[in-house]
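Handing you a structure now.
Removed from the display is one protein chain of the complex; every other protein chain stays in position.
Right, chain A next:
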Amino acid sequence: MTIHNLYIFDRNGNCLYYNEWNRKKQAGISKDEEFKLMYGMLFSIRSFVSKMSPLDMKDGFLSFQTSKYRLHYYETPSGLKFVVNTDLSVTNARDTLQHIYSNLYVEYIVKNPVCVLGHSLDSELFSSRLDAFIRALPYYSPRAA
């Protein structure tokens, strides 16, 4: 049971934060390209989902899974996008992502006068608290299942 990595994007598509805990295989492209690819995919899949939905949509796109991992998505009303890749045993990471937003991002980035919103998140305090939070999650373990 594990978390592989986490991306945070702002509403313009800039990747503000990325960290990985358990990633066995890299994408084979530069980090910049990877972020662009991830954001582009999210953008397309969200508009696809809302267009093709046979019913009225509530939350829209939430997650996708492959045979090895699941990607979870959470978007805040302010346009901030949180993406986390976990293994298949984690069915719902929405609460986790929401917690990361309201208890970590808002506390340590928004309330930090030195951090300019829209720039990449440099605060070490944020980084270390996030790391501690992830490692304390019940479904985190240092070795992949």
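Simple rule for what comes next: a residue touches a chain if its C-beta (ideal position, glycine included) is under 8 Å from a C-beta of that chain, and two chains touch if they have at least 3 such contacts; residues count from 1.
Note that contacts and distances are computed from a predicted model.
Missing chain, UniProt protein name: "Trafficking protein particle complex subunit 6B", from among "Nucleoporin NDC1", "Trafficking protein particle complex subunit 6B", "Elongator complex protein 6" or "Guanine nucleotide-binding protein subunit gamma".
For the options A:Asn19, A:Gln65 or A:Ser123, the residue in contact with the chain missing from this view is A:Ser123.
Considering the full assembly, A:Tyr108 is the residue among A:Tyr7, A:Phe35 or A:Tyr108 that touches the omitted chain. In the full complex, chain A touches the hidden chain at residues 107-108, 111-114, 122-125, 128.
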